[in-house]
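The structure under discussion appears below in the form of structure tokens.
Note that one protein chain of the assembly has been removed; the remaining protein chains are unaltered in position.
Read from first to last, the chains carry the letters A and B; within each, the first residue is number 1.
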Amino acid sequence: MDISQGLAALAKSGDVLFLVWGAVLVFSMHAGFAFLEAGTVRRKNVVNAFTKIIVDWAFSTVAYFFVGFPLAYGISFLIPAAELQGANHGFSLVRFFFMLTFAAAVPAIISGGIAERAKFLPQAIAGGIIVGLIYPFFEAMVWGQFDLLGQPTAALAMSLGAPFHDYAGSVVVHAVGGWLALPAMLVLGPRIGRWVHGRSNPLPSHSIPFISLGSWLLMIGWFGFNVGSAGGLQNISGLVAVNSLLALVGGALAALLVAKGESIALHNGALAGLIAVCAGSDVVHPVAALLIGAVAGLIFVFGSRWEAEHLKIDDVLGVWPLHGLAGTWGGVAAGIFGSAALGGLGGVNLGSQVLGTLVGITLAMAAGFVIYKTLDLVVGLRLTPEQEERGCDLCLHGSEAYPEDAIALNSVSV
Amino acid sequence: MDISQGLAALAKSGDVLFLVWGAVLVFSMHAGFAFLEAGTVRRKNVVNAFTKIIVDWAFSTVAYFFVGFPLAYGISFLIPAAELQGANHGFSLVRFFFMLTFAAAVPAIISGGIAERAKFLPQAIAGGIIVGLIYPFFEAMVWGQFDLLGQPTAALAMSLGAPFHDYAGSVVVHAVGGWLALPAMLVLGPRIGRWVHGRSNPLPSHSIPFISLGSWLLMIGWFGFNVGSAGGLQNISGLVAVNSLLALVGGALAALLVAKGESIALHNGALAGLIAVCAGSDVVHPVAALLIGAVAGLIFVFGSRWEAEHLKIDDVLGVWPLHGLAGTWGGVAAGIFGSAALGGLGGVNLGSQVLGTLVGITLAMAAGFVIYKTLDLVVGLRLTPEQEERGCDLCLHGSEAYPEDAIALNSVSV
Partner (left out) sequence: MDISQGLAALAKSGDVLFLVWGAVLVFSMHAGFAFLEAGTVRRKNVVNAFTKIIVDWAFSTVAYFFVGFPLAYGISFLIPAAELQGANHGFSLVRFFFMLTFAAAVPAIISGGIAERAKFLPQAIAGGIIVGLIYPFFEAMVWGQFDLLGQPTAALAMSLGAPFHDYAGSVVVHAVGGWLALPAMLVLGPRIGRWVHGRSNPLPSHSIPFISLGSWLLMIGWFGFNVGSAGGLQNISGLVAVNSLLALVGGALAALLVAKGESIALHNGALAGLIAVCAGSDVVHPVAALLIGAVAGLIFVFGSRWEAEHLKIDDVLGVWPLHGLAGTWGGVAAGIFGSAALGGLGGVNLGSQVLGTLVGITLAMAAGFVIYKTLDLVVGLRLTPEQEERGCDLCLHGSEAYPEDAIALNSVSV
């Protein structure tokens, strides 16, 4: 092997390592989704949270492997293993793995919004449909084989001045997830007892430590999410890493300030910052990232209050303000702060960003209403009141979260 | 430095990064073992679970550094640091680190089976003996310096058509661990109260969230386990990553189906899939991996029931069906699905796979009986009934898992 071939081989190996490193980090974010939900719900629905996230992951993998990824990128895996592995160490396969970790985030996001009241199988099926068809359809418009929004050949966006730019999925993943969750929550309605005689009655969380663990897993894994979006080692960007960091910090500090030291807001503020910076993390200046994050933190805190107090939507983890609104802000913010005039790298256009973001939101809401309304009419989406009162863990999974404690309490009451 | 040397140096650095990345991920699986056991046992044995896993790790490191790794690979580390570091950035050292994370999994596997009733030091010593002598002996036959099973020069296996193939240790690590645990559990006998008048009385787990945390840590770290088994960056395989993923999913879905939404089965089903795919992850097609995982999930669920209800073996974490049976299946499955006729890469032989798997199982069972029976006769393996009733945490470690709660309960009872 000559030097030129050796260099190419090493570069290919490096690409595979880079994407596997990123994929494993984003895979670990799914543990974060699980603990964030398990900590936020009541004790009787904890096992359900863990079960949903793993089953959503499993359904997503199957749907995206056989349908979603081929739809978005025009690559099928139903060829012999030797061809899959090929001469580039199976790079397409790890690209699938990495992109799956994004796709599967969508049902995990929705799961947090509709927690504590949805039937198990219908929502898992909805997740499979979304990851197999809906998400890849928009993904293909932005990152894939449809020349519609994100490609340098996408006519409408180019007529505005630049392709729609969403580096790591503020819109493709987060806004889409949050705006899909909205119709699901509306179709399901609020949990029993969430509003009593029209007055808000927040249902208590089970464990702040698990919320914190979930947030940490998400924050840590996010560096794989954003940095890995380079797609290959030769495009790795330190700017992306540090912009992610500063947006996290901006979101945390803004939420801390307005929520007066309240811990759940602080953790979610950090996540809101990360969500908002995804789209422009490769083009904005770190100081702009700090600002983008801070605005996202405010959007989360005030958006959550507005959602609960005025819209009276029962969004258990606040996924619509968190992923939906902060993701929307992120799509737009990339068009503002990405410009060279504000210290950014340029190549983005505010009009294209607004266009792409609106398309994503619209598709998500429309698809969400169709899918969840249809499932509700056909098989029913909601648990019976008896199941909801008793809790998903005993009704659906045959075990409480702390089986030994449950037995101890029963023997005391006898 | 000319370009050729520069390329070689970069490749060597990449190999070290690759193996350290993998080793750190597999090291984090040991936290997974700890939480899986801590969540499964009763509250009175939680501190014991954490302590055992760290002490097993420490004994394993010492035994494998001074004896086990040199035995398996013929490389000693008792030379000056400058020579250890050498011109290749200390590659042998990180190879030791990576292989240690596999070796030390064996006592961690056994630990879960014999939980809640074994004496601390005797079982830690057994772990040291296994990691220093037993495991490396079989390891040397498959991956190391003995020309007996896995080498292209191993006569018996080659006479069947191909060397015994165990890419990431379905047999070397998992089957060996599970089949070593079996005699240990038989020598120890069941926990007090596990069967009452011949009727099964499952003892309650302490925390499903900790079981889930442990499973997630294992699932995440597994990508280091399997992908890292390439041994060097130039051999990295995307196929291995995605096969691991699909086997995980297959195991989870099959267990979900037959265990009707039960959460512990779901988590273990995913792990069973990962265990079974280790051996053939580099040669089977992803669709075959999905199937291998699904069969492993079924093996875990039905194997666990059979073990508990018919064999009446008290296997606290189900390590024999999980690691022993699913690992055995994995060794055989590589010989079936690795063939080119079934979309695999070929180069494997079913006869060789059965041979290598049987040798591993036989060695493990024989060594396990000798070690645990000897220790039981000489120093005793089992806690006194008083210690077992009171719990390991107070008897062996001087502290309960939740010291503040314990004090609060005491003051209430006064």
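The definition used in the following text is that a contact is a pair of C-beta atoms (placed from the backbone, for glycine too) under 8 Å apart; a residue touches a chain by one contact, two chains touch by 3 or more.
All of these numbers come straight from a predicted model, not from anything done at the bench.
*Asks:* Would you indicate which residue among A:Ala82, A:Ile192, A:Leu311 or A:Leu345 is in contact with the undisplayed chain?
*Replies:* That would be A:Leu345, which touches the missing chain.
*Asks:* Can you work out which residue in A:Gly68, A:Gly224 or A:Gly303 touches the chain that's missing from view?
*Replies:* A:Gly224
*Asks:* On subunit A, what residues meet the omitted chain?
*Replies:* Contacting residues on subunit A, toward the hidden partner: 3-4, 7, 10-11, 14, 17-18, 21, 25, 42-43, 204-209, 212-213, 216-217, 219-220, 223-224, 227, 233-234, 236-242, 245-246, 249, 252-253, 256, 260-264, 266-267, 270, 283-287, 290, 340, 343-345.
*Asks:* What does the interface between subunit B and the hidden chain look like in terms of residue numbers?
*Replies:* Touch with the absent chain occurs at residues 3, 6-7, 9-10, 13-14, 16-17, 20-21, 23-24, 27-28, 30-31, 34-35, 38, 46-47, 50-51, 54-55, 57-58, 61-62, 65, 77-78, 80-82, 84-85, 89-94, 96-97, 100, 120, 207, 210, 213, 396-404, 406-407.
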